[in-house]
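In this view, the complex is presented without one of its protein chains, the others remaining in place.
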Amino acid sequence: MAEAERGKVSFFGYVLRPMMRTGKQLVRSLVLGKPNTVLYPHQKLVLPQVYRGKHTLDFKKCIGCGNCVTICPNDCMWLEKLEDPELGKIERPGVDLGRCLFCGFCAEVCPTCALHMTTEFELAGGDRESFKLGPKDIRDDGFAGSFKEERTKRAVPTLDLSKCTGCEKCAGECPEMCIAMISMDKVGRKKPEINLAKCSSQGKCAAVCPEKALTMTEVYESYFEMPQPKFVLESCSGCGACARACPAEVIYMLEMPGTEKTLKDGKKGKPKKRAVFVLEKCVGCGRCFKVCKFEAIEMPGVSK
Amino acid sequence: MNLYEFCNIIIVWLVDLVNNLWYWLGDFLPWVFGDFFTWAGDLAASDGHIAAMTILLEVLVVLIVAIVNVLNFIWLDRKLSGRIFDFYGPYYVGYRIGGWLQNIADGMKLFVKEIITPKDVDRLGFVLAPVIFVSSSFLILATIPLSPNFGVSTNMDGDFVAAGVLFAFAAFAIAPFSILLAGWSSNNKYTLIGGMRSAAQMMSYEIPLLLVVASVFLLSGDFSFVGVVDAQHDVWFAIPLFIGFIVFLVCIAAEVEVTPFDLPEAEAELVEGWTTEYCGMRFGFFMMTSYLRGYAGGALATALFLGGWQGPALIPDEIWFLIKAYCVFVVIEWMRWSVPRVRVDQILNLGWKRLMPLAMLNLVIAAALKTMGWF
Partner (left out) sequence: MWINMGPQHPMTHGLWNLRIKVDGETIVDAEPEVGYLHRGIEKICENRTFTQVIPITDRLCYGSSMSWSHLYCRSVEDLMGLEVPPRAQYIRVAVLEMQRIASHLMWLAAYAADLGMMAGFIYGMRDREVFVDLLQDLTGSRLTYNYPRVGGVSHDVPPGWDKDALRACDYMEQRLREYEDIYEGSKIFMMRNVGVGVLKRDLAMNLGVTGPPMRASGAKYDLRKDRPYEAYDEMDFQVCSRTEGDCFARYRVRMDEMWESCRIIRQAVQKMPKGEWRVVAPRNAPAGTGVAMVEDPRGEGMMYVVGDGTDRPYRLKIRSPIFVTVSAAPQFLVGYKIADVVAIMGGLDMCIGENDR
């Protein structure tokens, strides 16, 4: 509308022009088609796959790392100790939907994509307790297979340090030069350290490994920088609590030759052990830091 | 057979039935009350009593018809507005009959709600205002006949209340008084402003309205509905008095407080205006009565301008009248959902500067037509 005509509407504009417009809509929804409403309990909208509704958890994929618990902005998740006939003693997260923001960070941060959010949105309940869903309430082992993954996967070499002999063949084979052999203090061996950012997933290192210590596995890419444990060798007592607590098999207890104590009968005892971290596999949950009683593991940004 | 005769038959039959009881009681208890029962029976059978009872029954029938119409109107309004707004409107309650029972359900809900009288209200006015509003609105309907045979008449010939149109408009104009009363007695700033707006608004539209009605009287030469409608036998007054018809519709819209002119209960500004403090069935009365007044407005427009019950004899006269009234109502409601609300100074401008000269012009046209002998 031009500036000059501002405020000047024809005589019909009192009621007739708007009435013509609404009359067109009347004809459109009465004669030509149907109204726009979705008659809710009888018809339901088709929700997209990415819709963030009620949570579901794949018990077999979940490793119980508790990253979802850590990242939840509202502290509405918790880890629960369970006794499963198939999986043994495990820890799995539960969620309190009464406090949930439905932000989806828990599903996004999950390193194994075990936690998903479904399109189920009818979550009304009678009391606050009914919103507290334990791990068994949200368990759905088949769910992850039932739809296409949104998150990108890639194959990266993962190291089983207990089999590794430190032969350096993988480092020589790598076309991207992303494997460096790092010597482990007091263990007397070297271990390959893989720069995953440069890795092009060609699998040559895994093919050449004589001990099958390197295998190509598919992992989900994560855009969250998680805290990483820093190891202080001097404080480590070799108790192995961190290795038992680690959900991702990052920590290996290796013997340190030369630290054997001489026993009373002159024989040498078992050597002391130390923890070795394969940080490529680390999910940053901080459980090793929490269980370590000797302050041998530091983790900035995580509270005990 | 007109409504009076029909009611008369029923009343005579009922009086006979009851009189049998009186006379039987008189026979049964002759020693003390015999004379009394005989006297009462004779009184009941007297002409005056039967006429009075007949008129009361007529009023009852007319009111029941009116209330059923109001329920239809509310349903029609909701359904129509729903389709205008691109949704279904009432749907589930009474699914088979298009959600018609939704009104009944709403009425029941309002009925079981607690009626709260706020602490500091002027109790007399607060209680009296809905009564005045509802009763004056029903009063309008008592005089509007749906056909020469269907209306409140006073004798066998079916003569209606003399000067019925004047009476209807007089009853129509009582409502702003009750609105002002409700607004004042509620002891709330919003209701007060709403009541004052209602009074100001009445000033602006009542005069053009009555001027237009005067032009109708001028053409028809009669104050009664039958006379006015009969005068439209050849041509509806809406055609020669087109300007007057438009002015009349606008004024009726203001009278029944639909959206361009619903200043007293402006929902976004004054919460709900003068009905703010009312709840439960008192509010339900206001709600129902506003639609009742819509029905009355449609019926008046039909009778005065659209030829009343006249139409091809395929369908009965009463149905013709209702169809026309519904059409007027639909147009008013359609306008209601399409346009914004005007401001209080703008409605005064509209009333005095636009509608008033148009109404005068309309009166001049009517006078000219009458003088030239075309009516």
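Going by the order they are written in, the chains are A and B; count residues from 1 in each one.
Note that in this section a residue touches a chain if its C-beta (ideal position, glycine included) is under 8 Å from a C-beta of that chain, and two chains touch if they have at least 3 such contacts.
These figures come from a predicted structure and were not determined experimentally.
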*Using the touch definition up top, pick the residue from B:N2, B:N103 or B:S338 that touches the left-out chain.*
B:S338
_Residue of A:E86, A:E122 or A:E225 in touch with the missing chain, whole complex considered_ = A:E225
_Using the touch definition from the top, which of A:F102, A:F131, A:Y220 or A:F294 touches the missing chain?_
A:F102
*Of B:L101, B:I193 or B:A303, which sits in contact with the chain we cannot see?*
B:I193
*Among B:N19, B:T54 or B:S81, which one is in touch with the chain left out?*
B:S81
*Residues on subunit B that touch the omitted chain in the whole complex?*
81, 84-87, 189-190, 193, 197, 259-260, 262-263, 266-271, 337-346
*Of the residues in subunit A, which ones touch the absent chain?*
1, 6-7, 9-11, 13-15, 17-18, 21-22, 25, 36, 47-48, 50-52, 71-73, 101-105, 108, 117, 150-151, 223-227, 300-301
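The definition used in the following text is that only the chains that are shown with their structure count from here on.
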*What whole-number Å value describes the gap between the mean CA coordinates of subunit A and subunit B?*
70
*Considering the complex alone, what residue numbers of subunit B touch subunit A?*
80, 82-88, 91, 260, 334-335, 337-339
_Residue numbers of subunit A touching subunit B in their complex, please._
14-15, 18-19, 21-23, 25-26, 28-30, 35-37, 39
